[in-house]
Every structure is written in structure tokens, then in C-alpha cells.
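Complex shown without one protein chain; remaining protein chains in place.
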Amino acid sequence: MPSPLRKHIPYILVAPSLAYLAFFISYPIFYTFSLALFGNPSPMVEVMTSPRLGEVALYTTLIIATVIPAQIVIAIFASLFFLNRFRGRELVLYLFIAPLAINEVAAALIWYTMLSSSGFLNKLLINTGVISAPIYFFGYEFIDRTLLAIFLTEVWRATPIVFIIIYAGMQMISRDYLEAADVFGLNLWQKLRYIILPLIKPYIQTALIIRTLFALQVVGPIFILAGEYVRVLATEVVYWYSMRLNPGVASAWALLIGLVTLLLGGLYIKLLRPSAGAT
Amino acid sequence: MPSPLRKHIPYILVAPSLAYLAFFISYPIFYTFSLALFGNPSPMVEVMTSPRLGEVALYTTLIIATVIPAQIVIAIFASLFFLNRFRGRELVLYLFIAPLAINEVAAALIWYTMLSSSGFLNKLLINTGVISAPIYFFGYEFIDRTLLAIFLTEVWRATPIVFIIIYAGMQMISRDYLEAADVFGLNLWQKLRYIILPLIKPYIQTALIIRTLFALQVVGPIFILAGEYVRVLATEVVYWYSMRLNPGVASAWALLIGLVTLLLGGLYIKLLRPSAGAT
Amino acid sequence: MVKIDLEGVSKRFGSVIAVDNVSLSVSSGELFVLLGPSGCGKTTILRIIAGLETPTSGRVYFDGVDVTDMPSGKRGVGMVFQSYAVWPHMKVYDNIALPLRIKKLPQSEIDARVRSAARMLNIENLLERYPFQLSGGEKQRVAVARAIAVEPRVLLMDEPLSNLDALLRVQARAEIKRLQRELKITTIYVTHDQVEAMALADRIAVMNKGRVMQVGTVDEVYNKPLNRFVAHFIGSSMNFVEGTITDRGVDIGFALIPYSSVPDELVGKKVSVGIRPEDIYLEPIQGGVVLKGRVVLIENLASEYIIHIDVSGTLLRAKTKLYPQGEEVRLYIHPSKVHVFDTITENRIHIA
Partner (left out) sequence: MVKIDLEGVSKRFGSVIAVDNVSLSVSSGELFVLLGPSGCGKTTILRIIAGLETPTSGRVYFDGVDVTDMPSGKRGVGMVFQSYAVWPHMKVYDNIALPLRIKKLPQSEIDARVRSAARMLNIENLLERYPFQLSGGEKQRVAVARAIAVEPRVLLMDEPLSNLDALLRVQARAEIKRLQRELKITTIYVTHDQVEAMALADRIAVMNKGRVMQVGTVDEVYNKPLNRFVAHFIGSSMNFVEGTITDRGVDIGFALIPYSSVPDELVGKKVSVGIRPEDIYLEPIQGGVVLKGRVVLIENLASEYIIHIDVSGTLLRAKTKLYPQGEEVRLYIHPSKVHVFDTITENRIHIA
């Protein structure tokens, strides 16, 4: 068979894949773009000048800037913990990542129930005499506490995925690097600072990117825990689409999510450039 | 420092992790169990004898049994495609996994808009003269087509994650195994059947487990595309909790999701036992 | 059994030239070794012959037939990979049988061939094992069995012994040599180990930086290395001393190595002089040049010593069975065992 034909075989065989890509993936994406940008006035312009933008930016930033760092720190310490071989390690590990198996909406419902005025936490605190009246977490007046509830729910639900990434990263560190550190007298904290953290940088980066991506898309838990009074980018999409029946503005918010994702992704890649040669 | 004390240092250092595990992870899980099992009548018994169970089982099975195989097949062919080095490969690859960056609810809204009676698809088909009246995808009378819409949305939205897993698996196959196949005269299909598929079995298994886990938790898209008339396990949780205000029955459905997940996970592990020595 | 010819074969990867205009002829039934350091292009040449790479330019012929664009599977080659590439999910039997099944041979023929190959490699008792149950040496035998079971016209081996430990390597290389003698398949063997190359080869091609430096028998490349690279790479690592050609021989500063018939045009040329450690003696030899030196280090290898000697500031290594008596020693070298290379071109200068 002549060489040029052989070279084209892979392309011929995968023509269906390309068609799939073009129609099935690209079309819906461009459709969203056109909905968001074109119109009179352009929905995108509408969104960028709307008074809701500031509020949305505030809550989105607040949630992401507290939840994600907390998850990374917890995941790093949990990974250090699970690197030790101990009895029952596997069981504890499965327990730790169990929340992965629970739907985000169900997770929010569980925490809503636990933190509600007649929920477990208040009962416990009242029965032990720590407080005399229930603490209210939900409602427009208690927006700080609602944010705390969102924080707890998100940390509970999504830390396992961060943990899995960072744990994988730590397992990839050659044992020799750590043993060399032991031989040369580094203690646990010095090992963490000088050896482990620099070496898992690429994994922290991956975790940050994935978590930011998903955190920007959380809708269900926020609606459940905060109804309409904590507005973030993702809830705006649903709000404008389903309640205000305005696909244009909804698409514009969706596009904003995409832009913010790309922006933060780029930022992480720039800031957490893996140290030369660390692999 | 005497040896026994040194051995316990890791445990002492990680006591906070254990406390975190016990209170933050375990408690909410056990809480759900108790809500689901205890009561008079036990919500679990109520669910297992309810007439909705059959319907829920049917639709849940139908969606999972069509969506996931389709995703695996698409992911395998896409991975074969992306193993070829060609110009612009990276760009096409990013485009292919782009739907990952789109919220499940937003994805459902996009497809709802495209498939609605006045949406893009119907306009296209009418304008090109293929049909004269719009095809209705949504509404109780068109439940088959609604299921098709759910299928399309889920395949669009979640195939990238399956692709990433299977592509990673294919990249792990030593080039030598494939080149040995070339030297010894295996063609592309023989390579796929005798070498590639057996070697990526563990990755197919992982993809199946992860996808089943997540597919069982999809709520938003089904509510958006099918309102209340396609009932699956996950939507029942929300329905009983939010609309019927019955946390017990909601917890029982949630527990069922957990059980089905474990059951299917075990089944995959049993059926797709990696071939001896394949690593 | 097939004759293989490479005509002006080059291969570029991006801006890297892996193989640079190589022409070679491998005779029918010969065991031909491609020897060189890593990155010298020897494996790329093997892969081009196997059909796993397409050359950027040049042609490959099997018995005069141009196979440059023929797919690998059609060429009738058997290949043993460095990693063995024994498919991990199949039993040994299936590893050997799969290429035969693909050819749609009758079941009885397949079984006969698998068992015959297994018998030849002494792995009949391993046929029902999975690769992960095998040692490195056993995997290597399976890989060889798979390659010969297809009854190839050409057998290609890419460093098949490099993952074995030293003792096993010495045994396995003798087995490969015996097997090749028996089957008489044209065999091309790639290695970076010069001892292995010498032990196995009918002929050796010594390669460096994508080019063939010298093709010849073991004695040719060892006794008459055509350039400094071959001299350095073959045999235990050579001592090199800078010198100048005079009308009476080669002046290496601390001694004159006498040659009777030095052509006039060579006089004054700067040269590198190579002397193998085994050609430096601690006892007088006939016609030998004497050097005086001081012992700085002795490596005792039990059956011989490697003695590091400082001769007027130059460090020479001598391999000898004699243990030096005292620090100050006399060394003897014979002019016929001295290799002279042009310092600039690094090519051998024939001088006697």
C-alpha cells in the first residue's frame, strides 16, 4: 500500500468522530455564544451593567475563596495521614471519600436538616445547655450564617475529590526523596515545606482548576440552603432561564462562568508553575 | 527518642484528622441512615412497597443502561482518534472536553432550548422541508422523546469525563505492546480486540463506576427536561424532601441510591476483573 | 533466509537527525550487530528495518525487493523488544500463538509451532503462566520464542539482554548465538554493550551520532579501529595520550614510540595515541618501549589487577596479572599495539 494512503487511514477511520465533534459538541456551544451576545440590547451588555453583578461577584468570590483553600489544606493533611500504613486504613479511607457518593442536592438537604432551627445541632447545643435559644442559620437576616452553612456543605461534599487528586500526587513522590530528607535530618514540617509541597504543586494546581470549575457550577445546594438571597453566577443562569424566561441573559451569565473559569485556570497555571524538573 | 514513642507520632499528629472524620463525615451519614430506617412505619418499608418504585426503577435503569454504554463506546473511539498526532490535535481535544466546563443545569437548558417546539432543530427541519409540523420532545405524551432528550443531554455533558479516564488508560499502554502487535501482523481491529480492550479493562471499570455513581445522582437536568413525569431515584429524594416535606422517605430513597451504587460497583468489579498481570 | 540492504537511509525527528545517510549490507544467515552508545541511532535503524518507522530518505531492500513502504506486519520479521513486550494479559501460550492465529493457520499447525518454539527456548513448562509470574530471563525467552514461532525471514533483536543481571546475560548470549547458528535466520542485533557485541557477532557495525563508524569482524574493529571513537568504544576503555609524529616515530612527551617508515608528509602532525590497558605490561617484552611511573591506585579484580599509574603527570591504566612491587614501576608497550589517530579528524593513521 503506498505510503501517502497509509498516512491518511487514521483520518478516514475517524471521520465519524469529527462529525460528532462538529455537530454534537460545537453547535450547542456556539448557540450559547450567539444567544448571549446578539440581541438588542445585547444580553451580555445588560448583564455587565446590571446592579446584580456586584452582589453576584461578591458571593461567588466569597464562597470560592473560602471553600477551596479549606479543601486544599484539609486534603494535604489527610493525604499525609493516609500515607502512613495503619490497621483499618482502607476502611477509614473509604469513609473519608464516602460523601462523593452522595448527590449534591441530597448533601445540601442533609446539612439543611442538621442545621435547621429544630435540627440536630440546635437540639444538641440546647440539651447540653450551651445555648438556650436555637441558632438560626437560614433566612435573609442570617446571611452570614447561611454562608457558613454553604461553606460546611461544600467542604463536606467536595473535599474528597481534592483529596483524591492530592493524595495521588503524594503517592507519586518517590520514596527516595523523602528518605533522603530523613537521612539528612529534615523533620516532618521541613519535609512538608521543602520537599512535599514543591513536588505536589502540579497536583495542587489540578485540584484548584477542577474545584474552581465545579464550584462555579454549583446551583442545587445554594438554592436549597439560601433560596434566592445568596446569588452566585450559576444560580443566575437558572434564575434568568427558568424564572424570568430570558434565555439570552441566562446564556450571558453562563458565558461569564466560562470566562471566569478560563481566567482563574490561566492564573493558577501561571502562579503555580511547577518547579523546573519536578515530575 | 525511644522507639515506641516514635511509632506513635504519626497518630498523635493526625488526631485532628480523625476527629474531623468522626464528626464531620460520619455523623451526617449515620444521621441519614437513622432517618431512613426508623419511624413507624419505617420510611424504608414505605418506599419498598410504594407503587412508584417500579416506575422509578424502570426509568433509572433505562437511562443508565443507554447513556453509559454509549459514552464508553464514544470515549473509546475518541481515544483511538486522539492517540494519533495531528495538527491542531490539542485544540480539538479541548473542544471535545469543553462540555465539562458547563453546569449540568445549564447543559439541560441548552438542550431544552434547542429541542423545544420552536427551537433550532425544529426550525432547521421545517425550513429544509423535512417535516411540516414541529416535533414535540417534551410533555407527558411524548415521554419516549423526552427520554431521548435526556439521553442526548447526558451523553453530551458527561462523555468527556469518561473520555478522560479511557484516554488516560490508553496512554498508559506501553507503545511496545502495540508495536509488537504491528510487527506480528495485527490490523487495527485485531489490535483493539486482542490488545487494547483487554489492557484498558481497569479503566473501563473505573469509568463505569464513576459514571454510574454520578448518573444515579442527576437531578437538575431531569427536572428541567421532564418536569415531574420521568421519575428516577435521585429526583425522588428531592421530591419527597422539598415538595412532600418528608425527610424520612427522602432519606430512604437516598439510601437506595447508595445501595444501588454499591451493588453496581461490586458487579462491575466482578465482571471486569482485570486480566491477570495487566497493569 | 534473506539478505538485507540499506541504501542511504536517513531519519529525522523534527530537527534531530537520528540516522544520517546509512548504507549497510547484511548477508543472508548472518548475525549482524549494531553497536553504539544510547542515542546513536542503532535502534532507529532496527525499527526502520522492522517497518515501525518510515525513513525520511533512502530505501530498504529484502533480497533486492524494496520494502521501504511495506507495512511491518507484511515483512515477515520477528522482533524481540528491549522491554520484551510480552502482552501482559495473555498466557505465554497465547502470546506465542496470537501472531499465528492472526495468520489463520490451522489449529494443529499453531499448536505444533508454539510447542516447538517453546522446546527450543526451554520454556515448555511455562506455557500456562502469565507474564507477571515470570522472571526477566523467562520473559526474554518467551519474547524470543514468539519471534521465531512466526518463522520469520529476519530476526530483529533490540537489546534483548539489557534487563537481565550479569550472570544470566552471559549465559543467555551464548544461547542466542547457538540458536541463531542452528536456525540460520538473518539476525540483526542491537546493543550498547561491546562485550556482548563481540561475543555474538559475525560482523559488527559500530555507530555514533547517527552514522556508521566502522563495519567489520570482531578482530577488525578491535585490532584496527578506523577512528578514535571505535577505539574508545571497543575493548576496555583505552588510554589516550597526545603526541606528535616525528621522522623517527611518535613523540608522546615522556617517550618516543619508534616506527621505521614514517612518510614525510606525516611528520609534525598532532596525533592522539591510544593504548589499551591490556597492552601495557609490567614486565619486559620484546621490542617494547619502556616508561617509568608511580602507582596511584590498584583495583584488585582477583584474576587480574587494574593499575592506575602516573607517568610524568599523565594517568595510564594497565590491566595485568602481576601485582606491582613497590610504588615506582616500569611499563612496557609495543609499537604494534599502539593506535595513532589524527587529533583533528580523529581518523586512524596507518603507520608502522
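Letters A, B and C mark the chains in the order given here, with residues in each chain numbered from 1 onward.
By definition in this document, contacts are C-beta pairs under 8 Å (C-beta built on N, C-alpha and C of every residue); 3 or more make two chains touch, one makes a residue touch a chain.
What you see is a predicted model; the values in this text were computed from it and never measured.
Engineer: Going by the contact rule already stated, which one of C:107, C:125 or C:300 would touch the omitted chain in the full complex?
Structural biologist: Here the residue in touch with the unshown chain is C:300.
Engineer: Quick one: which of C:23, C:107, C:171 or C:312 touches the chain that's been left out?
Structural biologist: Selected residue, touching the omitted chain: C:171.
Engineer: Could I get the residues of chain A that touch the absent chain, sorted low to high?
Structural biologist: Interface with the chain not displayed, on the chain A side: 174, 176-177, 179-180, 182-187, 190, 194-195, 198-199, 274-279.
Engineer: Considering the whole complex, not just the chains shown, which residues of chain C touch the missing one?
Structural biologist: With respect to the unshown chain, the touching residues of chain C are 37-38, 165-167, 170-171, 173-174, 177-178, 181, 192-195, 198-200, 218-219, 222-223, 233-237, 276, 278, 296-297, 299-303, 306, 308.
Here, only the chains that are shown with their structure count from here on.
Engineer: Report back the single chain whose CA centre is most distant from the CA centre of chain A.
Structural biologist: Result for max centroid distance from chain A is chain C.
Engineer: Report the inter-centroid distance (CA atoms only) between chain A and chain B in whole Å.
Structural biologist: Comparing mean C-alpha positions, chain B is 18 Å from chain A.
Engineer: Provide the list of chain C residues touching at least two other chains, using ranges where the numbers run on.
Structural biologist: 71 - these are the residues of chain C that touch more than one other chain.
Engineer: For chain A, give me the residues that contact two or more of the other chains.
Structural biologist: Expected reply: no residues.
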